[in-house]
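Right, one structure below, let's go through it.
With one protein chain held back, the other chains of the complex are shown just where they sit.
To keep things simple, chains are lettered A and B as they appear, and every chain counts its residues starting from 1.
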């Protein structure tokens, strides 16, 4: 199995073998961050631009550390504080960046498909660090990596993702990745946030939490994003929490070795009880650790396919 | 020929030989960015502070990559987000930075002459990355480098710069550099934006585009900066574009091998037709690539003259 893509745009595009190659590579890179000298020269003399048009700290910091541990040269561009975009098209901006002999662009953008669009016009590699509600492939890969590491496989596992599926790029990318590797995916939450349309691609849709998590091997609790929910998809966070928040008592009815995941940042005691977030089933901080390894793997594989 | 200036403030100060030394050095550094490992240890253990009091992304990113490819240590200070300036004079701020044993300060400032002022008080080197409407020497050097690379020389070439000359540091720095190397310079645009005073230093001033570009070897189209033109120097961008925008039909009347340049970011179909910007005469993206090489050359030469 050889990697031969210069871009990572969406898990939908990948074969199961490609996804597994990323996971296997990440497992190797995970060891690097456990060494005394957390660094390998794999991308020495390569240039990575982190181009974040939507604000982000967690994902940006994770990518930046991954790049540093691969010894890449790094430039951060945050477009809010940027003069790059004054009257200029996204493509002109990115073509300019490419003209500085950049090897990889890691990009977050609020427009779905923005990365796929620019990738078609560039020789340098493009990594999607989140495009609107469409996709967030490295987040899904780190979730899948964590499940595989903890439970030994993905095939036939039951993974329930709970929350605002409608606006969630994390849910979409997880869905594609998990389905490709043979897991059973359930989306759960209020009917306003979990459309039935997902049944068409093979996802179980469920509006009752107890039912959705009863036989789950993994429960991934999405963040309720107050800042996006202005339209009133549910009456109040209190009510949301009552019906869809994961609490100790729900946990007791679930499988003994269920994994509790969350992409962060957590709204404690809204979608996830604080005691559960810090409890024995939670692998939330390990997800963060694994994110670094997964991003190192993606950067490394993609960089190897950029023509120079 | 030896370089012996610790600062690069304005092309006006330089001899033709000094300008050519920068261009020759840049030609060497251009090769570095074409290698697999785009890095040389020339400035290892040296510290460069990018001190940008006016917002900038393109120039800052270009300098930052140049510094990384020379292996310098880099700190970015953006004064808008800065507490450096609270009640403190520019000179105190910069003296503080120098006290951190910094070797070079790359500075952008809205006040003409700000860099020249601080350079007189500092032992570290100062590179002007734009001072108000006064100068932007590395932009002019990359323009001149691109012309020389494409046409083999500067002497006796006819270079026409079109647009808002009045507010353009790019035009001023190009003018000094081109005149010193023996080119013929024409400034073109509406009379409100192209003052006759430039004739006194040997520039042809022209208010008709066809006439200005008829026998030009190079046409450099300046960006119409909406954000600065609040005073009504021309009736509308539509009218500006009609009279001074470079279109396919104008191009047909020009020399067969004319170079079309633009400092970016382009207002497509305002000062420059989109088809011309992307057409065979355009060297706009090559200018960006050359900018990196020119900045590496300037950083390298200037750093060699900083006393330690």
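In this text, a contact is a pair of C-beta atoms (placed from the backbone, for glycine too) under 8 Å apart; a residue touches a chain by one contact, two chains touch by 3 or more.
These figures come from a predicted structure and were not determined experimentally.
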* Which of these, B:77, B:116, B:258 or B:285, touches the one chain of the complex that we don't see? -> B:77
* Quick one: say which of B:45, B:152 or B:235 touches the chain that got left out. => B:45
* Touching the absent chain when the full complex is considered, from A:65, A:151 or A:306 -> A:65
* To do: Quickly run down the residues of chain B that touch the omitted chain.
  => 44-47, 49, 73-75, 77, 81-84, 86-89, 92-93, 95-97, 99-102, 308
* **Touching residues (missing chain, whole complex) on chain A** => 33-39, 55-58, 61-62, 64-65, 68-69, 78, 81, 226-227, 264-268, 285-286, 288-289, 291-292
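In the analysis below, only the chains that are shown with their structure count from here on.
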* Indicate the whole-number Å distance between the mean C-alpha point of chain A and the mean C-alpha point of chain B. => 40
